[in-house]
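With one protein chain held back, the other chains of the complex are shown just where they sit.
Up next is chain A:
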Amino acid sequence: MEEELASAYDAARAVLPVLEDQAADTDRSAEFPVKAVDALRAAGLMGLLVPVEHGGSGGDLGDLVAIAGLFGSRCVSTALIWAMHCQQVDCVVRFGGERLRAGLLPRIAAGEVYLASVTTEAGKGGHLLSGDAALVGDGDQLRIDRQAPIVTGGGHAEGFLVTMRESPDADDHRVTLCYAERDQLTLETTGEWDPLGMRGTASAGMRLRGAVPPHQVVGEPGGFRAVAVESMIPAGHLGWSAVWLGAARRVLSDVLGMVRARGAEKVSDLTADRLARARIDVELVASYLASVRDEVLAHRRAGTSLAGMPTQIHLNNLKVAASELTFRAVDGLMQVAGLAKGYLRDSPIPVERVFRDLRSAALNYGNDRLTTMTGALALLDRDVTFAPAGLL
């Protein structure tokens, strides 16, 4: 492993107590975890995916998975904020123009820029690949005026990757991704943020108005689809799944510790069965996450596209399976922990908090939208190609 990357892993392990210590307060207050994210900035971890020549750690999506899982075991909100930041960074690294990369990536690596994602839009039903509000050309600037119902950590971001319809007369499938600096925008927070779980992500709605120069377009104008397929979706699904898996594994570990601490008391068959079911669920997610991670990394190393039907299906399936199975595992573990230790907010183990956090997993890009897409894609892969393809 490169020196920069090895020290990123050391730094990630070193910040875990900071994440752990603030997790309960962050959940209670539903405020952005400033202290935890500041620790990630100071440790150089915001630049995990920034290439070494731009001052980053030069990590790949496998490193994102490994570290997102570690963070997910301590504070799911902070882990998701960080994983989604890395997802945006991957888009800039792979699709940003030279000028944007040279100007922005060193600042990301230095911890000066936390990147938030602006892809949601009222009235498009959570469709990632369509847009309503349009970029308007104005001299040598592109004007942005856009509402977004959910912007994770938007109040604390120094930069935003924003999806916009390419132009006022473009079809709503022609979407352009552009980078906007906080000081290029006038920001208004719209609505309150008081959700069931993932409370620290402070994902209140926003209205963004401003203008950016054309070199801040990421990918081709109107060509967000390619950025989404090659970068935003794979980085998102891998990163999210790792966060949820890390969280479920931690709860399983804590509940196992609790059962063990009962000492000589006999473990009932029912408890043993419930522990086994949770173990099966997290193992399935872990193995599938590893398979899909390897498939994506192999394509990237070979320089081939992720647009093939089997890869698309696997990436969707990973997100759906990870969101459902990790939540199911924690739900079952709450039964083992019982009312006193599982259901209470001030329990010494965070079953209740993680339960609420993971309930969002099926909604954070809606599973229903993914399964309807996967069903259609499955019809185009009659061979039923597995990840890994050579298994059978």
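Keep this in mind: contacts are C-beta pairs under 8 Å (C-beta built on N, C-alpha and C of every residue); 3 or more make two chains touch, one makes a residue touch a chain; residues count from 1.
Here is the rule we use: contacts and distances are computed from a predicted model.
Missing from the rendering is one chain, named in UniProt as "Acyl carrier protein" (options: "Probable inorganic carbon transporter subunit DabA", "Acyl carrier protein", "Multisubunit sodium/proton antiporter MrpB subunit" or "Glycine betaine/proline transport system permease protein").
Touching the missing chain, out of A:R146, A:R199 or A:R225, is residue A:R225.
Contact with the undisplayed chain is limited, among A:Q312, A:S347 or A:S360, to A:Q312. Within the complete assembly, A:D381 is the residue of A:D21, A:D331 or A:D381 that touches the hidden chain. In the full complex, chain A touches the hidden chain at residues 171, 173-174, 225, 229, 305, 307-309, 312, 373, 376-377, 379-383, 385.
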